[in-house]
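All protein chains but one are shown in place.
Lettered A, B and C in written order, each chain numbered from 1.
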Amino acid sequence: MVIVMAPGATQDDIESVVEAVGAAGGEAFVSRGVNRTIIGLVGDVERFATLNLRAMPGVADAVRVSTPYKLVSRDNHPDRSTVTVQGVPIGPDTVTLIAGPCAVETPQQTLEAAEMAKAAGATLLRGGAFKPRTSPYAFQGLGEAGLRILADVREKTGLPIVTEVVDAHDVALVASYADMLQVGTRNAQNFALLQAVGAAGKPVMLKRGMTATIEEWLMAAEYIAQRGNLDIVLCERGIRTYETATRNTLDISAVPVVQRLSHLPVIIDPSHSGGRRDLVLPLSRAAIAVGADGVIIDVHPHPEQALCDGPQALVDGDLDELAQIMQEFPKLVSRTLTTSPSA
Amino acid sequence: MVIVMAPGATQDDIESVVEAVGAAGGEAFVSRGVNRTIIGLVGDVERFATLNLRAMPGVADAVRVSTPYKLVSRDNHPDRSTVTVQGVPIGPDTVTLIAGPCAVETPQQTLEAAEMAKAAGATLLRGGAFKPRTSPYAFQGLGEAGLRILADVREKTGLPIVTEVVDAHDVALVASYADMLQVGTRNAQNFALLQAVGAAGKPVMLKRGMTATIEEWLMAAEYIAQRGNLDIVLCERGIRTYETATRNTLDISAVPVVQRLSHLPVIIDPSHSGGRRDLVLPLSRAAIAVGADGVIIDVHPHPEQALCDGPQALVDGDLDELAQIMQEFPKLVSRTLTTSPSA
Amino acid sequence: MVIVMAPGATQDDIESVVEAVGAAGGEAFVSRGVNRTIIGLVGDVERFATLNLRAMPGVADAVRVSTPYKLVSRDNHPDRSTVTVQGVPIGPDTVTLIAGPCAVETPQQTLEAAEMAKAAGATLLRGGAFKPRTSPYAFQGLGEAGLRILADVREKTGLPIVTEVVDAHDVALVASYADMLQVGTRNAQNFALLQAVGAAGKPVMLKRGMTATIEEWLMAAEYIAQRGNLDIVLCERGIRTYETATRNTLDISAVPVVQRLSHLPVIIDPSHSGGRRDLVLPLSRAAIAVGADGVIIDVHPHPEQALCDGPQALVDGDLDELAQIMQEFPKLVSRTLTTSPSA
Partner (left out) sequence: MVIVMAPGATQDDIESVVEAVGAAGGEAFVSRGVNRTIIGLVGDVERFATLNLRAMPGVADAVRVSTPYKLVSRDNHPDRSTVTVQGVPIGPDTVTLIAGPCAVETPQQTLEAAEMAKAAGATLLRGGAFKPRTSPYAFQGLGEAGLRILADVREKTGLPIVTEVVDAHDVALVASYADMLQVGTRNAQNFALLQAVGAAGKPVMLKRGMTATIEEWLMAAEYIAQRGNLDIVLCERGIRTYETATRNTLDISAVPVVQRLSHLPVIIDPSHSGGRRDLVLPLSRAAIAVGADGVIIDVHPHPEQALCDGPQALVDGDLDELAQIMQEFPKLVSRTLTTSPSA
């Protein structure tokens, strides 16, 4: 942490900061400039944060220079991690395709979507049974009945299941069906939920909050990690900006940025970021090219009947092209497409 | 809802839309232009939303023209509402001051802050026992011990308590102490929590999500209202923008905008929006002047020791000016400062 | 400037930074922490900026801690300034009302709008002859004919003129008519224009770029000041955010923030920020209450016929309330409403 003193700070002001830091077990190094004095602090930053140094007389600013996250940081864990979901790896050597319906609606629709996903190269099945919806009048998901459908489709297709949990107190229930728990964008700062999935003993896919900074996203992962679970896959899914041509703005640069800061795998969701079917394939190509560790895609056998996010789902006619992208692009970034462990 | 057809839409495309709408129990009115055809829909918009009309051939766009919220809308409830918390009104005729510490830390600190609040004209006491924090290493609040402190201070000062609840399953506990439940900015789309506070039988203060549109904010209120609770006070507390000089950007225009759309009272939090003590008094003046139904302010007897948000808390030396603002400004907008029911 | 070294930076890396700073005539103070080393620089920051210290081996970040603007900064000019336009002051002791039509359309419309403005308490007349428009198919203003109309109306009403200039090479022409030159939001980084108005010898109203940070806005003012013109009034007019309920989001906090950083006067434009007539009066009240040095407002005798921004113009029926606000609110912030010098 660096303390920047105001131009008019007195010698007493400077000494007060030095004393406060010393009393908290830290050391303070003073650099006197022509207009300003800067004080570099060494010690426990969390401890310093409780001192409210910024509120002390003569202090203009307090700048944090170390990262506030530890367990998920690459500083302490230089090699990038691979998270394995029932034998399916997500990590630096592979590209993993996760696909399925946005929402589980019927057994038939879920099975057809899973077969579409598998045909395109998917090794994990996505599908929502609990849906967080902006409107209380919109379809909220089938709940446990949806989880049972997913489990049934897993048995038929061999695809492990990724599904969302929206409330801390549903974690045990969802974890009893799911192979990987998803925390959605609206819950990126639902700390009770983050802690509960951290304790659930299953891999977690953590979507970026639609307005989370990269640092806040990594802090959310830190909440999960702190409960002993480092099997976390980060998922960039678009951020809120002033542009309205797309539902959100895919922050594709976040992938290499996060890969430098954290050892956790990072995948991209090209379906939810744009909210438009015509963008899914171009953004999937870009995702692999930029170095994402996977993509997660909505597919639906009959999107015109979908109860949720139909306009963005890929359909049968798109699958050949998706399959071809999944075959050709990973090589170009020295990766291979993940295959099923049983295959 | 209005369906905008693409320039190249065929007669068949148009008829398909008309049929789909008819099959869903609605009516469709077709306006043929030189380049485009527009179809106006009459009927149940939620039903239409499930049709995925936007995904039909020849459809360029589907524009919603009615508001998606009902219970909180002023369309169906033209008079603005007053919410009463233990006899303290928040509504169109008054300005209500809510003040107190950001976080409950000790009995002494809470009592001193409550007395500061009361001296400045506050009739409700704010104070957090459960704190949602970006970092898992930051102070998370005292939990139930904090609630007991608040109850004790209420007894000593006569000020009813507003306090935050962060998890659906804590609602009963928090409601057993609180006079008004607060839903914080990070939980603005925690739908399980919104539904739980909707069923708790206590007035609710709903902070705007720091990246929520006004429509999303009102939809969050609709979740609460749908469970039978219309005692909701909306609180504008700043939104996330590109500007970094303030923690968030206070969207002061949101107050008159929301007051046109919804009958619910709207207050402003000048402490959290700016995150800077020097902005609190100017923004409080602006809040009353723009027509807010109240303000909620952080005060702290010793902000340099605060465990949370010390830099924004008002201190003893600010209270006279705050009290003066609360005395003088309400008259100018034809309101009176709320007084305690027992006073 | 503070240099933050990466965790793995070597002693050689640190020495290279120290040497580079020394070679540029500066001094470097090294603070060694457990994980990181911080180097505080003293000397000419502009010179340091050319060193690309951030690109040197082992450097993680370079943080600027002094303000990059000088002439407009309050650091070197502690008292807030008053800018005088033909005897009309804009500054810390007064509230100045500037009003008039968004665009000059006809002599009759301009005169009527000016009389409306004057009746409400305005002492300066706004009106655009050169209009920057997003669409090349929209009305672009009357040009010099519009300036002549303004000059004529000035003679009839006694109100000095504020009008926009959109191209560096029109500055001499516009300055030959105008009493104050306006630089609009779309030209906030048109540096050729800023320099030209800086050399024109007339007071300048500098609108904030609709996506400018406060620092960028002050840097734009610095471009004007550098040409010898310190008669600059800053005008907050709303920034671009994700919220679409208003055209832009009025950043009302920017007023007290800028008043701390710069000695220049700051006014608010409640008409363009919201783009809605129903917000103009509430936001005008808030502007005065927050401490703005003035407001600039669109009025139009027949807004339904306006060629530009009609929906936001105040009409006859609003003027009594505006006049009342201008009479009552300045007192509350220990100011007086500016009156005409001849009055």
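Just so we're on the same page, contacts are C-beta pairs under 8 Å (C-beta built on N, C-alpha and C of every residue); 3 or more make two chains touch, one makes a residue touch a chain.
Quantities reported herein were computed from a predicted structural model and do not represent experimental measurements.
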For the chain not depicted, the shown chains it touches: A, B, C
Hidden partner chain, touching residue among A:Leu71, A:Val204, A:Leu250 or A:Leu322: A:Leu250
Per the touch definition above, residue among C:Val153, C:Val166, C:Leu234 or C:Ile288 touching the missing chain: C:Val166
Residue among C:Asp75, C:Glu216 or C:Glu321 that touches the chain left out of view: C:Glu216
Identified contact with the non-displayed chain, of A:Val83, A:Val166, A:Met180 or A:Ile239: A:Ile239
Residues of chain B in contact with the chain not shown: 2, 4, 7, 29-36, 38, 40-43, 60-61, 63, 65-66, 75, 240-242, 244
Absent-chain interface as seen on chain C, which is shown: 46, 49-52, 54-56, 68, 132-139, 166-169, 186-187, 189-192, 210-211, 216, 219, 222-223, 226, 240, 277, 303-307, 310-311
Residues from chain A at the interface with the omitted partner, ascending: 211, 213-215, 239, 241-246, 249-257, 260, 273-274, 278-279, 282-283, 285-291, 328-329, 332-333
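In this section, only the chains that are shown with their structure count from here on.
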Fraction-based call for chain C against chain A, same above half, different below: same
Separation of mean Cα positions, chain B and chain A [Å, integer]: 27
Averaged-CA centre spacing for the pair chain C and chain B, given as whole angstrom: 31
For chain B, residues contacting two or more additional chains: 211
